[in-house]
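For this depiction, one protein chain was excluded, whereas all remaining protein chains were kept in their positions.
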Amino acid sequence: MNRRTLLATAALGLGLAFGGAASAQGMDKVKACFVYVGPIGDLGWTYQHHQGALELVETYGDKVEIAYQENVPEGADSERVLTQMALSGCNIIFTTSFGYMDPTNTVAAKFPDIKFEHATGYKRDHANVSTYNARFYEGRAIQGHIAGKMTKTNKIGYIGSFPIPEVVMGINSYYLHAKKVNPDVELSVVWAFTWFDPAKEADSAKALIDQGVDVIASHTDSTAPLAEAAKTNGAVIGFGQASDMADYKPSPRVSSIIDNWAPYYVKRVGALLDGTYEQVDSWAGIPEGEVEIGEITDAIPAELKAEAEAMRDAIAAGTYHPFTGPINKQDGTAWLAEGAVAPDGDLLGMNFYVEGISGDIPK
Amino acid sequence: MFGGIDPALLISALMVASVPIILAAIGELIVERAGVLNLGVEGMMIMGAVCGFIVSVQSGSAVMGFVGGAIGGAAMAFIFGVLTQFLLANQVASGLALTLFGLGLSSLMGQSFVGIRPPATGAVPFGPLADIPFFGRVLFSHDWVVYASIASVAAAWWVLKATRTGLILRAVGESHDAAHALGYKVRRIRMLAILFGGAMAGLGGAYISMVRVPQWTDGITSGAGWIALAIVVFAAWRPWRALVGAYLFGGISVLQLNLQAAGARIPVEYLSMSPYLITILVLVIMSSGKGKAALNAPASLGQNFHASR
Partner (left out) sequence: MLRLEKRPSPSRFWQGATPVLAVVLTMIAGGLMFAALGKNPFEAIRTIFWDPLFHPQFADYSRPQLLVKAGPLILIAIGLSLGFRAGIWNIGAEGQYIMGALFGAGVGLAFYPADLWFIFPLMVIAGAFGGWIWAMIPAILRTKFNTNEILVSLLMVYIAQNFLSSMSLGLLRNPEGGGFPGSRNLSQYPAASNPELIAGTGMHWGVIAAFMAVIAAYILLQRHILGFHIKLAGQAPRAARYAGVNPTGLVLLCMGISGALAGLAGLFEVSGPAGQISIDFNVGYGFTAIIVAFLGRLNPIGILLAGLLMALTYIGGELAQFMLGLPAAAIQAFQGMLLFFLLAVDLLSNYRIRPALKKEAI
C-alpha cells in the first residue's frame, strides 16, 4: 500500500466517522467519460446512453466536460480504452455494457481516485466501483397488459436477444400481464441470438407474424420488427424498444420503453460536483424516470390506454410490483406466494419461465 | 403443412429474405467469372445501403434510391478496380480493405439520417392474381425488386451462356494472357465487370436499408456480403445455382425462426447453426458427386493481369 492509497483510506475512514455523508471534497469541474459498445447512431442502447451524456452538458454547462468512445469491443480492448481514459484525466467513467464488468473492476483497482460506474453488472470489487441498471421489466408489464387486450388471434410474440436474466425477466413480465387480462393468450418466443442485426430481427418478426402473432415485443435494438409490422397495414402492433421509435406512431408502435439514463447520470455527476458521491448499487425504474413509457397512441382504445397509464402510475407510486404472487414456475412449482413480491436477487438471476409459457430457455 | 408452418408463407418470406444476397451474389459471380476476386462485397453493399437511403429520402423516390444505391456500390468498386487493375494490388487484401473502408465511410455519411423512414417501395399490382391460393401468395405478392432479382439471375445466365459478351468475359476469366493475345482489352473488360458487381451489391444493400428493414443504422448489412460471397462459390459460378443457394440459405434461416415461433422443441443454438451446416453439407455432396468437374473456379481467379507486351 503506497502513501496515496493510505491517505485515501484515511479520508474514507474520516468520512465514515462524520456519518458517511461525504466521501470526498466537491469538485469545480468534472470530466465524465463514457465507453459505448455500439455506435451512437444505433438509435437504441448506445444512442440512449449518449443522450444521457449530452444531458450532463445541458444541466451543468461548462462545469462538466464529456468524452466518449464508440464501438469498444468487450474484453481486452475495453481494458485498454478504460486505462487510457483514466490516464487522460477523466474523473468518472461510465462503462455501458455488461461485458465491461471485469475490465472495469481491474482498471478501477489501479486508479482508486477515479470513480467507475458499470451498467448492468453486479461486481463492485473496489470502493470506487458502482453499478447501475434499469428495471425494464416494469415497462414490459405495461406492454403485456396492452398485448393481452389488443390481440385478436390470442397469439403474442417476443423477440429475445440472448437468454440472460434481463431478457427472461422481460418475457415473464410481459406474459404474466397479458395472461392476467386474457387467459387464452399464448406466447411465442423467438431467440435471435444477436442484439443488433436488422435483417434477422425483421425475419424474426416476419416469422412471428406468419405464425399468426399480432402483437410483437422485441428485446433487440433496431426498428426492424416495427417496420415489419408496419407492412401488415395495421393488423400487427408492436412497441418501441430502448428509444421511442416515434417514427412508427401511431401504429404499429402503440407505446415504447425508453431507456432514460439522464436522471442517473445527472445525479451521479452532481454528487461528484458537490462532494456527496458514494458507492451505490442502483436499480431504478419507472419511479425514478429511468424507464420511461413512451406516449401510448390512440391506435388503442381510450379505456385500455387509461388502464395502461394507471398501471404505469401505480408502479411509479410504488403501490404495484409487476412480480406479485401468486406466481408459479413453468414446471408448476411455487415461486411467489399470494401477495409476495419478488426479491431483487431472484429477478437478477432469473433463469426460468413462469407457468403457462411453453418452450425451453436455450441453455 | 409441417410443424404448424404454412409453406406458402414460408416460401414468400424466403423469397424476400434472399433478395439482397441474390443481387450481390449475381454481381460477384460476374466479377469472378471475369477472373477477379473482390472480397469487398460487404463494403459495397453497405455503401449501397447508405447511398440508396440518402437519395431516396432526399428525392422522395424509391426508384431514385435504388439508382443511388447502385451508384454508391459502383463507386466503391471503382476504388477496388483502380487498385487491382491499374495499380496491380493484391485482390484479397484490397477487397478486405474495401469492406473496412465502406463500413467506416457509410457510418460517417449516414450520421444525420438515423431514425428516418424511407419512402415505400410498392408491391407490384397483380390484381386478382394475388388471390390465387398458394401461388398468389408465393408468386404475385412481392415488390418489383424481388422480380428484378430473379430477372437478373436469368439475364446473367443468358449473357454468360449465349452472348458474345459472355464468351469474352469467360475467356478473360479463364486465361487473361490468351484473351489479351486475341486482342481483348483485359483490363477494360475486368473493370466493367467490377463496376457491374459493385452496382449489384449496391442494389442489394439498398434493398436492405429501403425495403427489408427499412431504416438506416450503422452496420445494417451485418454480414450479408459475406454470405453472398459464399453463395457464389457454393453455386460453382453458375447463376441458377446461385439462386438455389440463396433460396436454400434464406429458406433455412427463415425456417429456423418459424420453427421457433411455432414452438418446435429443437434447441435454438443448433437451429441457428443449421443454415451454415446444411450449406456445407450440400456443398460436399455436390462437389463429391457428378458435378465435380463443374466446380472448377475460373482459372485466372484472383490473379492480376499485366500485359508485358
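Letters A and B mark the chains in the order given here, with residues in each chain numbered from 1 onward.
Operating definition for what follows: a contact is a pair of C-beta atoms (placed from the backbone, for glycine too) under 8 Å apart; a residue touches a chain by one contact, two chains touch by 3 or more.
Every value quoted in this text rests on a predicted model; they were computed, and no experiment measured them.
**Student:** One chain is left out of this view; which of A:83, A:232 or A:330 touches it in the full complex?
**Tutor:** A:83
**Student:** Among B:18, B:279 or B:300, which one touches the chain that has been omitted from the display?
**Tutor:** The missing chain is touched by B:279.
**Student:** Can you work out which residue in B:63, B:88 or B:129 touches the chain that's missing from view?
**Tutor:** Of all options in B:63, B:88 or B:129, contact with the hidden chain holds for B:88.
**Student:** Considering the whole complex rather than only what is displayed, give the residues of chain B touching the chain that is not shown.
**Tutor:** For chain B, the residues touching the absent chain are 39, 79, 83, 87-90, 92-94, 96-98, 100-108, 111, 183, 185, 187-188, 218, 226, 229-230, 233-234, 269, 272-273, 276-277, 279-280, 283-284, 287-288, 292, 295, 297, 306-308.
**Student:** Identify the residues of chain A touching the omitted chain, counting contacts across the whole complex.
**Tutor:** 33, 39-40, 67-77, 79-81, 83-85, 87-88, 98-99, 102-103, 106, 121-122, 162-165, 193, 348-351, 362-363
In this section, only the chains that are shown with their structure count from here on.
**Student:** Averaging over Cα atoms per chain, report the distance between chain A and chain B in Å.
**Tutor:** Computed from C-alpha means, the inter-chain centre distance equals 37 Å.
**Student:** Which part of chain B faces chain A closely enough to touch in the complex?
**Tutor:** Residues 4-6, 9-10, 13, 16-17, 20, 107, 110-111, 114-117, 208, 212-215, 217-224, 253-254, 257-258, 260-263, 265, 267-269, 272 of chain B touch chain A in their complex.
**Student:** Which chain A residues qualify as touching chain B in the complex?
**Tutor:** 38-39, 41-43, 47, 157, 188-194, 196-200, 202-204, 206-208, 210-211, 213, 222-224, 227, 243, 245, 247-248, 358-360, 362-363
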